[in-house]
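A single protein chain has been omitted; all remaining protein chains appear in their positions.
Take a look at chain A:
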């Protein structure tokens, strides 16, 4: 397999290789001449701004967007102001920074999204240079103005402009500069001639890189590594200084013997790099300067642009797209000429096996003797991930699979997942898709983000295929893609609402976790309200529909959907919204048709707005509730007059409601209140507010019999009640004389047993006895028993010949009772029972 190492170049102890990614599909006549180029990392898109070929006042530059394989995605004439810099955000949006500090954002397809400004100061002084950078906080922009001042925005999605302090002695633009992210802070590192400064929020600190060779008079280029951990400086003496980005350690210094200012300088590293290097590019020359102070030299036959990646550098030229990287150790071990590493042996063994040669066994035996078969398999799997050619990948994986057969407990997961990953990677590296991701980049980026990117490029079928292939849970995978598809679909202005809605519902069907409301929201944003409503109907969770319906001013529909959802908070949200949006009359009318909302609003009013409650009842002509409302209000009122007038209102309302009973009761209450006040004033009692019953009781207890009589007559108090009242009041006072008089006044409507009982309760058997004789025959037994007259009770019971009553008496007998009486009772009971 000698040819695999054909493009390898040794650098120190490691090798570097250049892999062809694509032959570019674009047709650029003059390459990058007069072009401003920006390519996004992670195999992202490429933007070109081409100056018109024949400068004339009317000619406009052309903005073009390509995939990494050079397929055109967008192309349009640039009509805004002069452009200073192009850049890509982390989510593949194009940033165009104009000289006046305005930043315009476009999507991949050249559709304008939004714009913002880098501050007022910039408008006057113009942007001299700008840089787009990526950090954990998102995409940032740094600019330096004509007044030599820097302005930073760390995250363009949460725009906070920071103007950095002045740099002493700086006139015009610095020689070179770069943005650093360190200790959760974004700083600018700049060189002004030989002086190096770090500029942060508050200060500008001069710094010196340790061990920078003294013959340099000026630092002409700065490169920061992908991880912001390393720094490279290029001096006018042709030296490259490499060190840590905190400027504490020096790694190496390499002399290039080229003194002209390079066009571009970038780091070329990989995770666990053995031999990191800096790539320096001039017009025709391309150097890879390793830490080991060795240099690989390439010549360029066309103008190129370098893009730093996590694990290498991509070189994009007018006709070719290449990847330069340090050969990963797994690949080196396997493919290095005459390698005896386990992986290399396994590969060889497999090769022989394919040829049906017994040598296979020899190789295998050799590996097994060293007991490194596991490692060999691991190496092959790993190396497959680093290889770009499917054929090489297959060879390595087959070898790994072959080796695996001789291992009993080798975990299958790494092999399986590598196969899957490679299948995905090969699919997206395809020329038509044009995302040349390496395996480490893919792992770093995660599958989720990859799906997002595919979706963003409208490669929905591929995204869905990948989700299905990787068995991503529907919610995060297929459903998400479908949602994006639908959101895109609703923007197709030429299609009618009906067909879009149908297409969406057919395709999305019952996919789990689809939020139709989000799709509808997008439709609404595009001004397609009708479509939005149609789509909302597919939303199974009615609660989800409400906010959008409100936004679309379909408040009635929102209200019924909210009620349907059974979530009162939602109902309340809509009610509050309606309350502010509609006039009162309409609002009440709306509520009237929605009992759930109405009762919710009523509850609210009860606590918050009593007056509104009244209006609400008024609107509904609910006179009964209005009456109740006034009655309730009357209890909160301490002044009698006000209270009476409220009660009068209640009476009126009750009358309107044809609730005679309530009206009468309220009138009576007013009458009673007036009466109470009069008595209170005359007699100094405190009757006000008592019930009729309590009033009577108080009057009787205080011996105001005349007033009590009057009340009794005026309010048509039932006789029974009056008698009970008087009886209780008199007995409580133990006014036995009056009680006797009362008993004789006329025939008691409650009988005379209560008389007996109240006396007994007051322990006055003597008085009680007076009434026993008056008691009706049915209650005689009880009366006798109440006063403890067993004989009398027995007598009465026997006379009545009631078995039950005789038993009651018997139950009260104790062992000390007269035997004769007992016998009589028993005898009477048996006769009564016989009957």
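Going forward, contacts are C-beta pairs under 8 Å (C-beta built on N, C-alpha and C of every residue); 3 or more make two chains touch, one makes a residue touch a chain; residues count from 1.
Just so it is clear, contacts and distances are computed from a predicted model.
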{"item": "Listed names \"Dolichol-phosphate mannosyltransferase subunit 1\", \"Vacuolar protein sorting-associated protein 33B\", \"DNA-directed RNA polymerase RpoA/D/Rpb3-type domain-containing protein\" or \"ATP synthase subunit gamma\", matching UniProt entry of the absent chain", "value": "\"Vacuolar protein sorting-associated protein 33B\""}
{"item": "Of A:81, A:496 or A:566, the one touching the omitted chain in the full complex", "value": "A:566"}
{"item": "Hidden-chain contact residue, picked from the options A:348, A:452 or A:669", "value": "A:669"}
{"item": "Hidden-chain contact residue, picked from the options A:607, A:706 or A:819", "value": "A:607"}
{"item": "Touching residue (missing chain; options A:628, A:649 or A:676)", "value": "A:628"}
{"item": "Residue in contact with the excluded chain [from A:206, A:595, A:788 or A:804]", "value": "A:595"}
{"item": "Interface with the undisplayed chain - residues on chain A", "value": "541, 566-570, 572-573, 576, 595-596, 598-600, 602-604, 606-608, 624, 628, 631-632, 635, 661-662, 665-666, 668-669, 672, 690-694, 697, 715, 717-718, 720-721, 724, 728"}
